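Take this structure first; my questions come after.
All protein chains but one are shown at their positions in the complex.
Just so it is clear, A and B label the chains in written order, and each chain counts residues from 1 on its own.
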């Protein structure tokens, strides 16, 4: 059985210049480490908010057969926030349900989550999910959608991703 | 008063080849039979997951003045799932609220409903609603949105569709 590959992509001008630590990348990795029971290999990248570079990096990960690609950052209203645009350009199919559920869960505690433009979609056999940049919001968004990730990977190329459903449900209850 | 016309379109490679019975078509027809109080004429078609053929079939139904066109199947993440793309190409206007509510109701029991890309929209005087392929999910999705269907048909061409609101509300409570 092929091993699952998960890519973590932090998109942040300041983190990529080393102006602060990549806390959102760490938050994604840590949550996934607990939620995923299958063995997986992973890669962690930090890049600035440049649309062409984001698209290239996502496409490279897709070509390298990453099953799941999680991005953090670049989903807000400012000029430099271009992650959803890059993700839309890369993907064959967009799953609006992911964005809806991530916002719905986030809105339980943070009214400004309505501004998040994060999306999810697939390109070839990879599922790409945008997450917000704030570490505390990352766990909320992952909890909101992760129960559906294994089924999506299975439909894409019959990959089997084992997850800890009890952990995810307990995380959902915290939201 | 013109009689209401309802089109049922099952989109499935295997059902169209006769490899299994069209259970989703039956599920749509049966639910609508109970929910709709007006007399109506209907047509039932089963076609494979071919985007050009789906678009042609939808447009034929629109030109034949079908007020409501329900499709089942082809809304998931795989390469052969192209029903939302075909529906988007055919429609003048998309109503995102239908997709949101169908997913929201489905998610109460099925976390993977987040993957459904089903949409709804109108072309000329026809309202087109995508439904999932699974018969048990069809009733959930119809319950989620059907209370709004008469108003939409009325706004489109002043058609009057009588529905059993108590039945629909009781179906909603089951979700």
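By definition in this document, a contact is a pair of C-beta atoms (placed from the backbone, for glycine too) under 8 Å apart; a residue touches a chain by one contact, two chains touch by 3 or more.
As the structure is a computational prediction, the values presented were derived from the model and not from experiment.
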- Message: Can you tell me which of B:2, B:63, B:93 or B:108 touches the chain that was removed from the display?
- Response: B:93
- Item | Contact residue for the chain not shown (choose from A:10, A:57, A:87 or A:116) | A:116
- Item | Touch list for chain B against the chain that is not drawn | 93-98, 100-101, 122, 145, 147-148, 151-152, 155-156
- Note on the structure: Touch rule applied to chain A and the missing chain gives residues 76-78, 81, 96, 99-100, 103-104, 107, 111-117
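We take it that only the chains that are shown with their structure count from here on.
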- Message: With centres defined as the mean C-alpha position, give me the chain A-chain B separation in Å.
- Response: 31
